[in-house]
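== subunit A ==
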Amino acid sequence: MKSQAVGKITESERDEIKLLFERKNGLVELFKSIQESSHPLYDRLVQDMGVTATKFQKWWDEKSRQYRWKGVAGHHWEINFETCEIFLKKDR
Partner candidate 1 sequence: MLKYLLVVLSESSAPFCYYEKKPRKNPKRDLLPLKSLEEAVIFALKNNLKVNFLYPDHKLDKAYNALIDEVDHVKIVPFGSRETYPDSILVIESDGFPAAGELKGLRDENIIFRLRKNDLGKLSSRLNLLLMKCKRINLVLMDIEAYGAEDFEQYRRQLETVSDKMLKLSAKKDPPELSVLTDRLALDRMNNCSAGLKHLTVAPDGKLYLCPAFYYGRAGDTLGGIRNDIPIKNRHLLELKYSPICRICDAYHCRRCVFLNKKLTLEVNTPSSQQCRISHIEREASRLYLQKLKEAGGNPVALADIPEIAYGDPFEIVETKKLSIADFKKL
Partner candidate 2 sequence: MPTKDPVKIEGKNTWEEGRSKSVTFIVTEDCQLRCKYCYLVGKNKSGRLEFDIAKRAIDYLLREREFITENSVVLDFIGGEPFIEVDLIDRVCDYFKARAFEENHPWFNSYRFSFSTNGLLYHDDGVQRYISKNKSHLSIQITIDGTRAKHDLQRVYPNGQGSYDDVVRNIPRWLEQFPDSSTKVTVSSGDIPFIRESVLHLWKLGIKEVNINVVFEDVWKPGDDERFEEQLVSLADEIINKKLYESYSCSFFSKSLGQPYRDNMNWCGAGKMLAVDHLGNFYPCIRFVGFSLQKRAALMLGNCFDGIDRNRLRSFLTLDMASQSPAECLDCDVASGCAWCQGANYDSADTETIFQRATYLCKMHKARVRANNYFWNKLSRKLHQDLRAQS
């Protein structure tokens, strides 16, 4: 389906969410490597996953309120990291 542009953010805002996005993915994929709870990094990793997920969601909540992006049920927002544009996209 086609996505709809609903806003644009600043480059520094883009950098904030890009870092959180990358970290979130990094943590998920590190978790796939570690898995065993006996691993020395396991507890730190699980805790970081929780903290990062919270920060990630908070960013979207704050920015959507700040910029008043259009929202529709069954849809989500996505960002183009190159252009800083925000798009509304239907959930899969």
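Rule of thumb we're sticking to: contacts are C-beta pairs under 8 Å (C-beta built on N, C-alpha and C of every residue); 3 or more make two chains touch, one makes a residue touch a chain; residues count from 1.
Candidates were picked such that all candidates are chains of the complex that A comes from, given by their letters.
Keep in mind it's a predicted model, so treat the numbers as computed, not measured.
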Report task. Looking at subunit A, find the partner in this complex that touches it; the options are 1 or 2. Result -> 2
**Report entry** candidate 2-touching residues of subunit A, taken from the complex the two chains share
**Finding:** 2-3, 5, 19, 22-23, 25-30, 32-34, 41, 44-45, 48, 80, 82-83, 85, 87
